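All protein chains of the complex are present and in place, except for one that has been dropped.
For reference, chains read A and B in written order, and residue numbers begin at 1 within each chain.
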Amino acid sequence: MAARPSDPTRLARAAIVGPPFAWLLLFFLAPFAIVAAISFGQNAPDAAPPVAMTGTARNYAFLLSDALYVDAYLSSLRIAAIATVLTLLIGYPMAYAIAMAAPSRRPILLMLVILPFWTSFLIRIYAWRGLLSEHGLINALLRAMDISGDPGTILGSEWAIYLGIVYAYLPFMVLPLYAALEKLDRSLLEAAADLGARPWRAFLSITLPLSLPGVIAGCLLVFIPAVGEFVIPDLLGGTETLMIGKVLWDEFFTNSDWPLASAVAVLMLLALLAPIALYQRLRAREFGGS
Amino acid sequence: MKRFPLAVLAFGYAFLYLPIATVIAYSFNESRLVTVWSGFSTKWWSALFANEAMIDAALLSLRIAFVNACAATVLGTLAGIALARHPRFAGRSIFVALVIAPLVMPEVIMGVSMLLLFVGLERHIGWPERGFATIAIAHITFSMAYVAVVVQARLADFDRSLEEAAMDLGARPFAVFRSITLPLIAPALVSGWLLAFTLSLDDLILTQFVSGAASQTLPMAVYSSVRLGLNPQINVIATIVIAISTVGLVASALLLRRKRRA
Partner (left out) sequence: MTDAAAPPLALSVVGLRKKFGDVTAVADVSFDIGRGERLALLGESGCGKTTLLRMIAGFERPDTGRILVEGSDITDLPPYERPVNMMFQSYALFPHMTVARNVGFGLVQEGVARAEIERRVEEALELVRMAELAERRPDQLSGGQRQRVALARAIVKRPKLLLLDEPMAALDRKLRERTRLELVELQRRLGIAFVIVTHDQDEAMSMASKVAVMDRGTIAQLGTPTTIYERPRSRFVADFFGSANILEGEAAGRLVRCPALGIDIKTDHAADAGDGRRVGVAIRPERIALSTHRPEGADNAAMGVVQALSYLGDRSICHVEMAPGLTLRAAIDTRHDQPRPGHGDNIWLAWAARDAIVLGD
């Protein structure tokens, strides 16, 4: 390699890297600094914008001492975690089945998983609102099977939120899992069988550990956005289920308390810092570089 | 295929598609109730096309989506090239982090922070006014990340020696890019553009935060209507959106495949 790149090369690199870098610094990174700053301000309903920069940690003290907010944080993490596990349980067999299908069939099977992702998120959640309502298809089915008398309404329960998250985020789970499973060298499984491993043990000792990067990536792709999910708890969940994304939304739009909403956002971001950093590391490895 | 994978796939695809199928079916329902079938009718279709607020919202969304897709494709392509072809430059790890983060960042966080930036900018330099511009900027910021990933994957896929051969034959870097790299990543650009367009057309949360009072996009209109209850007109919109995105995705998949074979 040349000791130092020539000037035209540097210029070209600056022209390539510069615009997206500047854009992301200005419109993605800088806003976080502003949010952090405003989270130490105070609500000023009569001002425009309704913020007074007082430099207090009052918002944080309030959020951490009020049971409602603490509950909302904890239940967001819990709901997102449970929904992630459910998505994995459905997504893994699907990704596995697609990866084991004949190579000529895989693209179409994969496209069928991606297609719903391309159709409106809002509309897909809306669909479940109809299906889960009191007189909807799911209840009709449950009644027809007559499992436990009146099933009640799923809409408005925590189960509806799980269902919504699993449904909306399934493609994000299947894609990285498929990528990991498809790369898996089949001769490794043959070698395991040759050495005496039954199919189930070969799966546990070879397939599963080798698909772990896909499992982690898929889980993070579901878990992180699900923690801050707003549409799903709002349209499918009930009033008793609090998720932090909805709390933030309400503080902002209903109570117009921008500093408090900012503090909610900062705390949410702090809680997600570790998983986001982990996801970053997984992806950055793919991109290579130093 | 063996029985177990077949059953898994049948269950999985039924789960993915049955809700969508019911939405489409009920757009042709006679009744106002979206849960009871009472006969075929296209009256909700005519009702939607007479709904001016909805039509206006859709037109605004399409305009934003178009501007967004073009800008995000340019910026995202540059970012993708930077990721795939420039292994070292000052601040690369920050750059990588900034490209990846929008893919997972909860939208409410991005929404609040961008709005606060826009408000601050407007106060200090008088720009941008909330509406079309702020929505477009917000959409570009997260959809360029998706384009960047698509372009990076394509670049990582193709044989570096093609570019080296062009250079060996005397092509300067820009000529190499124009005559070799660009044609080869063109399918990725097309699918990146379509992806950015769709993401923009679909976005609710970010838009709601940065839009200001005057502008209402299609998802905002749909959302406020859905909050009030089920409405067959929404089913009609859903059917149209599903039809358009299916055609778009199938077209881009076919394009990608043909190019790969060529």
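By definition in this document, a residue touches a chain if its C-beta (ideal position, glycine included) is under 8 Å from a C-beta of that chain, and two chains touch if they have at least 3 such contacts.
Being a predicted model, the structure only gives us computed values, none of them experimental.
**Q** Touch partners of the unshown chain, restricted to the chains that are shown, please.
**A** When the entire complex is considered, the left-out chain reaches A.
**Q** Check the options A:10, A:143 or A:198 and report the residue that touches the missing chain.
**A** Result: among the candidates, A:198 touches the missing chain.
**Q** Considering the whole complex, which of A:210, A:271 or A:284 touches the chain not shown?
**A** A:210
**Q** Under the stated touch rule, tell me which residues of chain A contact the chain that is not displayed.
**A** 185, 187-188, 190-198, 201-202, 205-206, 209-210
Heads up, the rule we're going with is that only the chains that are shown with their structure count from here on.
**Q** List the centre-to-centre spacing of chain A and chain B in whole Å, with centres computed as mean CA coordinates.
**A** So the centre of chain A lies 17 Å away from the centre of chain B.
**Q** Touching chain A in the complex: which residues of chain B?
**A** So the residues of chain B touching chain A come out as 1, 4-6, 8-9, 12-13, 15-17, 19-20, 22-23, 26, 33-36, 74-76, 78-79, 81-89, 91-93, 95-110, 112-114, 116-117, 119-120, 123, 137-138, 140-141, 144, 148, 152, 156, 173-174, 195, 198, 201-202, 204-205, 208-209, 219, 222-223, 226-227, 230, 234, 237-238, 241-242, 245-246, 248-250, 253, 257.
**Q** Would you pull the chain A residues touching chain B in the complex into a rising list?
**A** Those in contact with chain B are residues 8-9, 12-13, 16-17, 19-21, 23-25, 27-32, 34-35, 38, 49, 90, 93-94, 96-98, 100-102, 107, 109, 111-116, 118-124, 126-131, 133, 135-137, 167, 170, 220-221, 224-225, 227-231, 234-235, 245, 248-249, 252-253, 258, 261-262, 265, 268-269, 272, 276, 279-280, 283-284, 286-290.
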